[in-house]
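Handing you a structure now.
Missing here: one protein chain of the complex. Every other protein chain is in place.
What follows is subunit A.
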């Protein structure tokens, strides 16, 4: 007996030691990561990155980096497109300017023919030159059904390499606006490495060890980070005398706002592109944290938050009722109380500030809306909505009760607060709207299948053309599931016709575009299928501890978008990197 217990104790102790060493050696499997990466880049000296050569970013990744496939434009590791794979052009949304990037120039050489000249001397990171064949190959990948830009081929007839530096695109229908969007959105991939990949490999392959033309190469990754290392021989250094300064870029996977805030305050993070509520206080206080603007709205605008009404349901099928809702929304209160001025109230057309030139002010002043409860009540009364049963809420003209739900995903705290404000405003004018917070996935289900009353949405991002917004508002025919556009199932043949017409106007023909957008805005404001609320920011907080010369509104500072968000590097993010300067030395 006694002996047995004595044996047990050392056993237990041995177990403990084993367990402890298990704890201490928890990184064992991870040590394989850099080994696997050896082919791409040598490990950092001493296993750690010198702080003054490293740029820490965060705010893009919501999960471990799992693929480096530039065609997976929604979940590739931060920087795959932009740092490694590059696009033909860059687009600066603030200046509305296209900058030739991999392309040297490009122009419409016929009504339905576009000719692209490639830049000389661009090489892939494996040393092979970039040629017209790569560009043709990239666009032809779009012939595969699951590639995101597959729909291009409904109006693109062919892409052919005329010579090593020239590509000629011919179209069946010239959708100038969409084409311009494609010119800066599509990451060019190397034909010599991608050729022969099956559709499954192209779309679902993780594409480890990406070979691109960009300034960075894969260094390592782990569950909570992605590390890029600067590579020698980036073409832009020679061609444009542009150079990226950080040797390493470590992108940290988002865990929580508190962690991001903590890291930022401890100077462990240089660029946080998270939405950090209350950041205004830190910007005003002396914490060394800056935003693009030193005063409200602090951030550049990135997308519009819309109140989508289900136009297939009563009473939202009535334009007068929708307008009454629009007049009942106290957007100013949302901007000030919910966001602390981090966002900007939207123009009645919903077009982002960068698209101001497309807003027809005369239409807006005539048909636009603003917070006006009296007007909302009047609209309701005129359209026959009356409180017949005396419960304080109006009934439909035919006497039916109105009880609507406005939904946003549970846990999106700023939106939850915002719809409480909207609900209170609606109730004040007699419309019974209750806020509701289903789980995100349940909300997506309801939204796509049209089983909702009202929902907030901001999924359309800033881009080169307001056409994308009109596509979002008016696209028909309405499908069984509306997964990306026209959630409200609004059907107006004329509006969709106009939107397509807009697509056929050349981007440099601003007057021509305005003519169409003015018509569209008239329909939009008369019919009010969705109600624009506010512009969400391009959330971006920068620290001057290690890197300086961040983009900002200050005179002399770069004006590029300060972000590493997916699909934003080609909208200014890369140029931001070339402008950064180390604080010390």
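Going forward, a contact is a pair of C-beta atoms (placed from the backbone, for glycine too) under 8 Å apart; a residue touches a chain by one contact, two chains touch by 3 or more; residues count from 1.
FYI, contacts and distances are computed from a predicted model.
The complex includes a chain that is not drawn, and of the options "NADH-quinone oxidoreductase subunit K", "Small basic family protein", "Cytochrome c oxidase subunit 1" or "ABC transporter permease" the UniProt name matching it is "ABC transporter permease". Residue-wise, the contact with the chain that is not shown comes from A:484, picked out of A:484, A:526 or A:553.
Although one chain is not drawn, the whole complex shows that of A:262, A:294 or A:392 it is A:262 that touches it. Among A:81, A:119, A:191 or A:225, the one in contact with the hidden chain is A:225. The missing chain, though absent from the display, is touched by one residue of A:99, A:115 or A:206; that residue is A:206.
For subunit A, the residues touching the absent chain in the complete assembly are 1, 4-5, 8, 12, 15-16, 19-20, 22-31, 33-34, 43-44, 46-49, 51, 54, 56, 63-64, 66-67, 73-75, 145-151, 154, 181, 203-206, 220, 222-225, 227, 250, 252, 255-256, 259, 262-263, 266, 268, 438-442, 444-445, 448, 459, 461, 468, 471, 475, 479, 482-485.
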